[in-house]
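The other protein chains are all here in position, but one chain of the complex has been omitted.
Naming follows writing order (A and B), and every chain is counted from residue 1.
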Amino acid sequence: MLRFLVRRVLGALVILLLISAITYFLFFFLPSDPALLSCGKNCSPQNVALIRKNLGLDLPIWTQYWHFMVGIFAGRDMPIGHCPAPCFGYSFADQQLVWDTIADRYPTTLSLAIGGATVFLCVGVGLGLVSAWQQGRAFDRIASGVSLVGNSVQIYFLGPIAIGLFASSWHVLDRGHDPDWSHDPWGSVQGLILPCMVLSVIFWSNYSRQTRSLMVEQMSEDHIRAARAKGMSSRYVFLRYALRGAAASIITIFGIDLSAVLGGAIITEVTFGLHGLGLLSVQAVLRSDLPLEMAVMLIGATIIVVCNIVVDAAYALIDPRIRLS
Amino acid sequence: MSILTKTEAGPPGPGDPAPSGPFLSVRDLYVQFATEDGVVKAVDGLSFDLERGRTLGIVGESGSGKSVTNLAVLGLHNPRNTTIRGEIVLDGQELTGASERTLERLRGRKMAMIFQDSLTALSPYYTVGRQIAEPYMKHMGASRKAARERAIEMLARVGIPQPRLRVDDFPHQFSGGMRQRAMIAMALVCDPALVIADEPTTALDVTVQAQILDLLKDLQRETGTAIVIITHDLGVVANTADDVMVMYAGRCVERGTVREILKSPEHPYSWGLLASIPRLSAPVDLPLSPIPGAPPSLLNPPSGCPFHPRCAFAEEVGGGRCATVRPGIPEDERRGFACHLGRERKREIFTGQIQPRLGGGAR
Partner (left out) sequence: MSVPQQDHAPRETMNPLLEVTGLRKYFPVRGGFLVKRHVADVRAVDGIDFTIAEGESLGLVGESGCGKSTTGRLVTRLLEPSAGRIAYRGRDITHSTRKELAPIRSEIQMIFQDPYASLNPRQTVGHIVSAPLEINGINPPGGREKRVRELLETVGLNPEHYNRFPHEFSGGQRQRIGVARALALEPKLIVADEPVSALDVSIQAQVVNLLQRLQRELGIAFLFIAHDLAVVRHFSQRVAVMYLGRIVEVGERRDIYERPRHPYTHALLSASPEPDPDDRNATERIRLAGDVPSPVSPPSGCRFRTRCWKAQDRCAAEEPPLVRLEGNREGHLSACHFPEEPTTAARGEDIVLDPALAALEETTADKTL
């Protein structure tokens, strides 16, 4: 197991390095000039040159990339000021420390992701389990129908409707705002309920369908029949044997989805006016803000890679055939 | 531990009603599945009896209904698309209408099953020991620790070396033969009075098959269990069964003792089976005599005798009766066959055409 983890972590580092390099070099193929953008309206060539020097854009690309990567681990002194590790530099656009901006925004994304993921996992898997248990009966059919609808709606359609109904008309839920856990935990929860619910809809409908079909498939396996043949109750067999078999596949999908929402749920953020990582990444691209882009990109990639390793480890925990071979 | 000594002492345990008549009795069993293409008549009016301590071999090709019958006995069919009619009486208790709760108490305790493929029939997620211990805890109310000890004892009995270590292994760490032994241990852990073995050795190599079959026989001798062994292999039947039932298209076409079926069969399908298999002792210059055609579809089984489209002697029966009249089989006799062919003519065919192919006793 330890060998496996070490191997996966080493592999992950290589992948992250590759992603960082590709992102960095791709940026310089873009036609826009960040120095020109941050120079403002009244811009002289001297100013542009100065800004370029301040941002370090006058150095060769390889050197810039090297400085950037070293900064992440060791921090670096920049013309604009010291940048402690992990240093992603200063934003080209607003000259703030990129890491501070992210630290400011990430709680929103993290809260939204964890809240949404909890809802969609519990609701989706729960619905799927009940559907599989009630296979062919009324509940199963209704749940399938609802899931199908849920699978096909879009957040930018569902979001405004939910705000209109729950917040504006009935005043039962908050319309959504950024959380502030240290000063107003209860308000933070209230502000997240609606966004989390809406975000989870498109996911849980998928989970309920997947869980149902995985469980139905598992229930037709030989070892399920064998377990029943030794007198174990249907419910025991369903929860201990079949669910164990379905869990590996569910976790795999969950890992992918979780890493996606942890990297920022752009549409949900925009719909509810939240200031998370998703929105930040859009802004970074639009403003040609290389340090911010790099930071968002690398954080997203790291999350995906870490989620993958966690999924694989969970897989090994569930399935002894993987753990012991 | 006490269970083992109890059954070694012999006949039924405390609480079991005294056996009167057959231990398992199936009467007029019909099993039908609803499928997209129509209703499959998997078992079509089947009756048989089995006594304690005896082994019944059920022989047939794929689709003959032999596995379905036994799933019906255990109540393991899918209730959503399956209808069952008829009587299944186990030790005086009617099973066809029994509640799921009743069946759960009987399964694993009074009747157990050994499956064909031990790789798929054991859950890959739990240790062998746990899977053996589970029914013991449920049915005997044993503690986790006692059940584990029992699992180790069972593994030792079925010949797993170092059972105390191997009890914590997962099924994939066992070889095929060892897994099948573990499955036998799992089926026998509560000393069931009836064991149904569905092709228990088909997936195994011959030398391992011989070990496993002998193990079943020896364990039976020790515990007095009744065994139903389902197989397509007449050699397996010859080695294990006391009585044999030959199934074709969901019906019993012939039954009798193993000697009667293998040495003096009366039904043309039994003849066909026996004449079509190569033997170690039969003359090699005689080509095999295959049964023409293929087994019928159970969506639309042939009228009359289900075997008549493949039967070489159907024409000899007057009035086309084979195609119209379903031949009966006497219900309460041990020996029986469902065929319209006359007794004299049958003897003639058997001695003339079939017997020479059956080979001499010794190789």
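We take it that contacts are C-beta pairs under 8 Å (C-beta built on N, C-alpha and C of every residue); 3 or more make two chains touch, one makes a residue touch a chain.
All values reported here derive from a predicted model rather than from experimental measurement.
Of B:V39, B:A98 or B:A238, it is B:A238 that touches the chain left out of the display.
Interface note for the absent chain: among B:G86, B:P124, B:P295 or B:P309, the touching residue is B:P295. Checked against the full complex, the one of B:D218, B:E315 or B:E348 touching the unshown chain is B:D218.
Hidden from this view is one chain, which touches chain B at 61-62, 156-159, 161, 175-178, 181, 205-211, 213-215, 218-219, 221-222, 232-239, 258-259, 262-263, 272-281, 284, 287-292, 294-295, 358-359, 361-363.
Note that in this section only the chains that are shown with their structure count from here on.
Rounded to whole angstrom units, the spacing between the C-alpha centres of chain A and chain B is 55.
The part of chain A that touches chain B in the complex is made up of residues 135-136, 221-223, 225-234, 241, 244-245, 318-321, 324-325. Every residue of chain B that touches chain A in the complex is listed here, in rising order: 74, 76, 80, 100, 104-109, 112-113, 115, 117, 120-125, 131, 134-135, 138-139, 170, 172-173, 183, 186-187.
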